[in-house]
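With one protein chain removed, the remaining protein chains of the complex are shown where they sit.
Up next, subunit A:
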(Lines give C-alpha, C1' and ligand atoms only; values in the text may rest on other atoms or scores of the structure.)
Protein backbone atom coordinates (compact mmCIF):
# COMPACT_ATOMS: atom_id res chain seq x y z
CA UNK A 1 0.00 0.00 0.00
CA UNK A 2 1.57 3.25 -1.04
CA UNK A 3 1.90 5.73 1.70
CA UNK A 4 -0.14 8.79 1.08
CA UNK A 5 1.64 12.10 0.91
CA UNK A 6 2.60 13.27 4.33
CA UNK A 7 0.64 16.38 4.91
CA UNK A 8 -0.53 18.37 7.82
CA UNK A 9 -4.09 17.99 8.83
CA UNK A 10 -5.30 20.64 6.52
CA UNK A 11 -3.90 18.23 4.05
CA UNK A 12 -2.26 20.77 1.92
CA UNK A 13 1.19 21.94 1.35
CA UNK A 14 1.59 25.64 1.51
CA UNK A 15 1.43 25.98 -2.22
CA UNK A 16 -1.79 24.36 -3.03
CA UNK A 17 -4.75 26.31 -1.91
CA UNK A 18 -7.52 25.21 -4.16
CA UNK A 19 -9.19 22.65 -1.93
CA UNK A 20 -9.69 25.23 0.71
CA UNK A 21 -11.16 27.52 -1.83
CA UNK A 22 -13.28 24.82 -3.22
CA UNK A 23 -14.55 23.84 0.14
CA UNK A 24 -15.09 27.35 1.20
CA UNK A 25 -16.81 28.02 -2.04
CA UNK A 26 -19.00 25.02 -1.60
CA UNK A 27 -19.94 25.76 1.87
CA UNK A 28 -20.43 29.40 1.46
CA UNK A 29 -22.34 29.00 -1.72
CA UNK A 30 -24.59 26.56 -0.10
CA UNK A 31 -25.72 28.82 2.62
CA UNK A 32 -28.19 31.52 2.33
CA UNK A 33 -25.84 33.57 4.35
CA UNK A 34 -25.58 37.12 3.33
CA UNK A 35 -21.86 36.92 3.35
CA UNK A 36 -21.40 33.94 1.14
CA UNK A 37 -20.14 35.45 -2.04
CA UNK A 38 -17.98 38.02 -0.42
CA UNK A 39 -16.47 35.44 1.84
CA UNK A 40 -15.60 33.20 -1.03
CA UNK A 41 -14.10 35.99 -3.00
CA UNK A 42 -12.07 37.25 -0.16
CA UNK A 43 -10.83 33.80 0.51
CA UNK A 44 -9.83 33.25 -3.07
CA UNK A 45 -7.78 36.38 -3.23
CA UNK A 46 -6.31 36.05 0.16
CA UNK A 47 -5.59 32.37 0.27
CA UNK A 48 -2.55 32.49 -1.86
CA UNK A 49 -1.14 35.35 0.09
CA UNK A 50 -1.71 34.20 3.61
CA UNK A 51 -1.20 31.16 5.68
CA UNK A 52 -3.80 28.53 4.92
CA UNK A 53 -4.70 28.21 8.50
CA UNK A 54 -6.20 31.56 8.30
CA UNK A 55 -8.46 30.62 5.50
CA UNK A 56 -9.94 27.85 7.49
CA UNK A 57 -13.61 27.80 7.76
CA UNK A 58 -14.94 28.30 11.13
CA UNK A 59 -18.23 28.93 12.67
CA UNK A 60 -18.71 32.27 14.26
CA UNK A 61 -16.97 35.57 14.26
CA UNK A 62 -13.35 35.83 13.41
CA UNK A 63 -11.27 37.84 15.78
CA UNK A 64 -13.98 37.53 18.31
CA UNK A 65 -11.90 36.78 21.30
CA UNK A 66 -14.61 37.64 23.69
CA UNK A 67 -15.85 34.48 25.27
CA UNK A 68 -19.09 36.06 26.26
CA UNK A 69 -21.67 34.79 23.91
CA UNK A 70 -24.18 37.31 24.95
CA UNK A 71 -22.23 40.34 23.96
CA UNK A 72 -21.57 39.91 20.33
CA UNK A 73 -24.22 40.16 17.79
CA UNK A 74 -24.53 37.57 15.19
CA UNK A 75 -23.55 36.64 11.86
CA UNK A 76 -23.19 34.28 9.15
CA UNK A 77 -22.13 30.79 9.54
CA UNK A 78 -18.65 31.54 8.55
CA UNK A 79 -18.81 34.29 10.86
CA UNK A 80 -17.05 36.79 8.89
CA UNK A 81 -18.33 40.00 10.21
CA UNK A 82 -18.02 42.38 7.33
CA UNK A 83 -17.52 45.41 9.47
CA UNK A 84 -15.03 43.70 11.59
CA UNK A 85 -12.72 42.32 9.00
CA UNK A 86 -9.72 43.43 10.88
CA UNK A 87 -6.83 41.09 10.57
CA UNK A 88 -5.54 38.42 8.31
CA UNK A 89 -5.44 36.27 11.31
CA UNK A 90 -8.96 37.24 11.89
CA UNK A 91 -10.24 33.73 11.74
CA UNK A 92 -8.30 32.54 14.66
CA UNK A 93 -10.53 32.04 17.59
CA UNK A 94 -7.60 31.74 19.93
CA UNK A 95 -5.22 34.30 21.30
CA UNK A 96 -2.10 34.49 19.17
CA UNK A 97 0.04 32.56 21.57
CA UNK A 98 -1.79 29.49 20.59
CA UNK A 99 -2.14 29.68 16.89
CA UNK A 100 -1.88 26.04 16.09
CA UNK A 101 -4.31 24.60 18.48
CA UNK A 102 -7.75 24.28 17.17
CA UNK A 103 -6.53 24.75 13.67
CA UNK A 104 -7.45 21.33 12.54
CA UNK A 105 -10.81 19.82 12.78
CA UNK A 106 -12.64 17.03 11.18
CA UNK A 107 -15.13 18.33 8.78
CA UNK A 108 -16.10 15.45 6.62
CA UNK A 109 -19.79 15.64 7.20
CA UNK A 110 -20.05 19.08 5.80
CA UNK A 111 -18.11 18.17 2.77
CA UNK A 112 -19.61 14.91 1.93
CA UNK A 113 -23.00 13.92 3.05
CA UNK A 114 -23.97 17.40 3.76
CA UNK A 115 -27.67 16.98 3.86
CA UNK A 116 -27.09 15.89 7.36
CA UNK A 117 -25.53 19.09 8.51
CA UNK A 118 -28.00 21.61 9.63
CA UNK A 119 -26.79 24.94 10.73
CA UNK A 120 -29.21 26.64 12.95
CA UNK A 121 -28.63 30.29 13.28
CA UNK A 122 -30.89 30.96 16.20
CA UNK A 123 -31.32 34.55 17.07
CA UNK A 124 -27.95 35.91 16.71
CA UNK A 125 -24.62 35.59 18.30
CA UNK A 126 -22.54 32.80 17.01
CA UNK A 127 -19.61 33.56 19.23
CA UNK A 128 -19.50 30.38 21.16
CA UNK A 129 -19.37 28.32 18.09
CA UNK A 130 -17.01 30.74 16.54
CA UNK A 131 -14.58 30.42 19.31
CA UNK A 132 -14.92 26.77 19.10
CA UNK A 133 -15.63 24.95 15.98
CA UNK A 134 -12.78 25.32 13.70
CA UNK A 135 -13.57 23.35 10.69
CA UNK A 136 -10.77 22.33 8.50
CA UNK A 137 -11.17 20.16 5.55
CA UNK A 138 -9.99 16.65 5.09
CA UNK A 139 -10.48 17.16 1.43
CA UNK A 140 -6.77 17.01 1.19
CA UNK A 141 -6.71 13.31 0.69
CA UNK A 142 -9.47 13.52 -1.78
CA UNK A 143 -7.63 16.25 -3.52
CA UNK A 144 -4.76 13.90 -4.05
CA UNK A 145 -6.91 11.49 -5.89
CA UNK A 146 -8.38 14.39 -7.76
CA UNK A 147 -11.98 13.75 -7.21
CA UNK A 148 -13.52 17.13 -6.89
CA UNK A 149 -16.87 17.04 -5.25
CA UNK A 150 -19.46 19.07 -7.02
CA UNK A 151 -20.70 21.88 -4.94
CA UNK A 152 -24.03 20.98 -3.52
CA UNK A 153 -25.92 24.13 -3.07
CA UNK A 154 -28.86 24.62 -0.83
CA UNK A 155 -29.29 21.01 0.12
CA UNK A 156 -26.05 20.98 1.96
CA UNK A 157 -26.58 23.29 4.79
CA UNK A 158 -30.04 23.97 5.79
CA UNK A 159 -30.49 26.87 8.05
CA UNK A 160 -33.35 26.45 10.35
CA UNK A 161 -33.58 30.01 11.44
CA UNK A 162 -31.86 32.31 9.01
CA UNK A 163 -31.79 35.29 11.22
CA UNK A 164 -28.30 36.44 10.61
CA UNK A 165 -29.53 39.95 10.44
CA UNK A 166 -31.67 39.92 13.52
CA UNK A 167 -29.94 40.60 16.72
CA UNK A 168 -31.39 40.82 20.13
CA UNK A 169 -29.68 42.54 22.94
CA UNK A 170 -29.28 39.28 24.76
CA UNK A 171 -29.29 36.65 22.06
CA UNK A 172 -28.85 33.00 22.72
CA UNK A 173 -25.71 31.63 21.16
CA UNK A 174 -26.81 30.32 17.83
CA UNK A 175 -25.57 26.80 17.88
CA UNK A 176 -24.76 24.97 14.75
CA UNK A 177 -26.49 21.63 14.63
CA UNK A 178 -24.19 18.77 13.95
CA UNK A 179 -25.51 15.28 13.36
CA UNK A 180 -25.48 13.32 16.58
CA UNK A 181 -24.27 16.21 18.68
CA UNK A 182 -24.57 16.82 21.54
CA UNK A 183 -24.71 13.13 22.35
CA UNK A 184 -28.22 12.77 23.70
CA UNK A 185 -30.52 9.89 22.90
CA UNK A 186 -33.47 10.80 20.71
CA UNK A 187 -36.00 9.89 23.34
CA UNK A 188 -34.62 12.53 25.66
CA UNK A 189 -34.20 15.06 22.87
CA UNK A 190 -37.79 14.62 21.80
CA UNK A 191 -39.01 14.93 25.36
CA UNK A 192 -37.17 18.18 25.83
CA UNK A 193 -38.41 19.49 22.51
CA UNK A 194 -42.00 18.87 23.44
CA UNK A 195 -41.51 20.30 26.91
CA UNK A 196 -40.00 23.49 25.61
CA UNK A 197 -42.70 23.80 23.01
CA UNK A 198 -45.24 23.64 25.78
CA UNK A 199 -43.53 26.15 27.96
CA UNK A 200 -43.16 28.59 25.13
CA UNK A 201 -46.73 28.38 24.11
CA UNK A 202 -48.35 31.43 25.58
CA UNK A 203 -51.79 30.67 24.36
CA UNK A 204 -52.21 27.50 26.33
CA UNK A 205 -53.95 27.67 29.63
CA UNK A 206 -52.21 27.04 32.89
CA UNK A 207 -53.05 23.40 32.95
CA UNK A 208 -51.37 22.63 29.71
CA UNK A 209 -48.11 24.40 30.09
CA UNK A 210 -47.69 24.61 33.80
CA UNK A 211 -47.81 27.89 35.59
CA UNK A 212 -45.32 30.53 36.30
CA UNK A 213 -46.24 32.01 39.62
CA UNK A 214 -44.07 34.87 40.75
CA UNK A 215 -44.31 36.92 43.88
CA UNK A 216 -45.38 40.51 43.58
CA UNK A 217 -44.55 42.89 46.33
CA UNK A 218 -45.34 46.49 46.74
CA UNK A 219 -43.49 48.78 49.00
CA UNK A 220 -45.63 49.61 51.93
CA UNK A 221 -48.02 46.73 51.43
CA UNK A 222 -48.30 44.39 54.41
CA UNK A 223 -48.24 41.24 52.34
CA UNK A 224 -47.18 40.03 48.93
CA UNK A 225 -49.28 38.56 46.20
CA UNK A 226 -48.62 35.98 43.54
CA UNK A 227 -49.43 36.19 39.88
CA UNK A 228 -49.22 33.57 37.19
CA UNK A 229 -47.37 35.16 34.32
CA UNK A 230 -48.64 32.51 31.97
CA UNK A 231 -52.13 33.91 32.17
CA UNK A 232 -51.11 37.13 30.51
CA UNK A 233 -50.05 37.71 26.96
CA UNK A 234 -48.45 41.09 27.22
CA UNK A 235 -47.42 43.84 29.57
CA UNK A 236 -50.70 45.63 29.35
CA UNK A 237 -52.64 42.73 30.75
CA UNK A 238 -50.10 42.26 33.49
CA UNK A 239 -50.18 45.84 34.54
CA UNK A 240 -53.95 45.90 34.55
CA UNK A 241 -54.02 42.88 36.76
CA UNK A 242 -51.48 44.36 39.10
CA UNK A 243 -53.45 47.56 39.30
CA UNK A 244 -56.47 45.64 40.37
CA UNK A 245 -54.52 43.65 42.88
CA UNK A 246 -52.82 46.56 44.47
CA UNK A 247 -55.38 49.25 44.01
CA UNK A 248 -56.27 49.07 47.62
CA UNK A 249 -52.77 50.06 48.54
CA UNK A 250 -52.10 52.96 46.23
CA UNK A 251 -51.98 56.17 48.06
CA UNK A 252 -52.35 58.69 45.30
CA UNK A 253 -55.25 58.68 42.95
CA UNK A 254 -55.06 57.03 39.61
CA UNK A 255 -54.86 59.97 37.34
CA UNK A 256 -56.06 58.35 34.27
CA UNK A 257 -55.41 61.13 31.87
CA UNK A 258 -56.32 59.22 28.78
CA UNK A 259 -52.84 58.75 27.37
CA UNK A 260 -52.95 56.45 24.39
CA UNK A 261 -51.73 52.94 24.91
CA UNK A 262 -48.09 52.41 24.05
CA UNK A 263 -47.08 49.41 22.13
CA UNK A 264 -44.91 47.14 24.16
CA UNK A 265 -44.01 49.85 26.56
CA UNK A 266 -44.57 47.99 29.64
CA UNK A 267 -44.37 50.15 32.55
CA UNK A 268 -46.04 53.04 30.85
CA UNK A 269 -49.61 52.24 31.68
CA UNK A 270 -48.98 51.34 35.24
CA UNK A 271 -46.75 54.31 35.38
CA UNK A 272 -49.49 56.51 34.12
CA UNK A 273 -51.87 55.29 36.70
CA UNK A 274 -49.51 55.32 39.57
CA UNK A 275 -47.83 58.45 38.40
CA UNK A 276 -49.01 60.46 41.23
CA UNK A 277 -47.53 58.08 43.78
CA UNK A 278 -44.23 57.60 41.96
CA UNK A 279 -44.39 53.86 41.70
CA UNK A 280 -42.26 51.92 39.27
CA UNK A 281 -42.73 48.31 38.30
CA UNK A 282 -39.57 46.29 38.45
CA UNK A 283 -38.64 42.65 38.35
CA UNK A 284 -35.80 40.48 39.53
CA UNK A 285 -34.21 38.43 36.82
CA UNK A 286 -32.22 35.23 36.95
CA UNK A 287 -28.98 37.08 37.60
CA UNK A 288 -30.53 38.63 40.71
CA UNK A 289 -30.61 42.05 39.11
CA UNK A 290 -33.57 44.36 39.48
CA UNK A 291 -34.76 45.47 36.08
CA UNK A 292 -37.34 47.86 34.83
CA UNK A 293 -40.32 46.02 33.46
CA UNK A 294 -40.95 46.60 29.79
CA UNK A 295 -37.60 46.71 28.08
CA UNK A 296 -37.59 43.25 26.66
CA UNK A 297 -40.17 41.31 24.65
CA UNK A 298 -42.90 39.75 26.71
CA UNK A 299 -41.75 36.20 26.12
CA UNK A 300 -38.23 36.92 27.24
CA UNK A 301 -39.61 38.71 30.26
CA UNK A 302 -41.65 35.70 31.37
CA UNK A 303 -38.66 33.44 30.87
CA UNK A 304 -36.38 35.47 33.05
CA UNK A 305 -38.64 37.10 35.58
CA UNK A 306 -38.44 35.59 39.03
CA UNK A 307 -40.32 38.11 41.07
CA UNK A 308 -41.95 41.48 40.69
CA UNK A 309 -41.78 44.52 42.85
CA UNK A 310 -43.61 47.73 42.72
CA UNK A 311 -41.02 50.18 43.89
CA UNK A 312 -41.92 53.50 45.27
CA UNK A 313 -40.72 56.87 46.27
CA UNK A 314 -37.07 57.50 46.89
CA UNK A 315 -35.86 54.21 45.52
CA UNK A 316 -37.75 54.78 42.34
CA UNK A 317 -36.29 58.16 41.73
CA UNK A 318 -33.50 56.83 39.63
CA UNK A 319 -35.89 54.93 37.47
CA UNK A 320 -39.09 56.88 37.49
CA UNK A 321 -38.02 59.97 35.68
CA UNK A 322 -36.80 57.89 32.79
CA UNK A 323 -40.06 56.09 32.55
CA UNK A 324 -41.98 59.28 32.81
CA UNK A 325 -39.82 60.73 30.13
CA UNK A 326 -40.58 57.82 27.90
CA UNK A 327 -44.26 58.43 28.35
CA UNK A 328 -43.84 62.07 27.62
CA UNK A 329 -41.80 61.39 24.54
CA UNK A 330 -44.42 59.13 23.17
CA UNK A 331 -47.04 61.81 23.44
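Keep in mind that, in the parts below, contacts are C-beta pairs under 8 Å (C-beta built on N, C-alpha and C of every residue); 3 or more make two chains touch, one makes a residue touch a chain; residues count from 1.
Everything that follows uses one rule, which is that contacts and distances are computed from a predicted model.
Only one of "Putative aldehyde dehydrogenase", "Protein TRANSPORT INHIBITOR RESPONSE 1-like", "Mitotic spindle assembly checkpoint protein MAD2A" or "Carboxylesterase protein" fits the UniProt record of the hidden chain, and that name is "Protein TRANSPORT INHIBITOR RESPONSE 1-like".
Touching the missing chain, out of A:177, A:239 or A:282, is residue A:177.
Although one chain is not drawn, its touching partners on subunit A can still be listed: residues 1, 4, 8-9, 11, 65, 67, 69, 93-95, 98, 100-109, 112-115, 120, 122, 128-129, 131-134, 136, 138, 141-142, 145, 147, 149, 170-189, 191-193, 195-196, 199-200, 207, 210-211, 286, 300, 303, 306.
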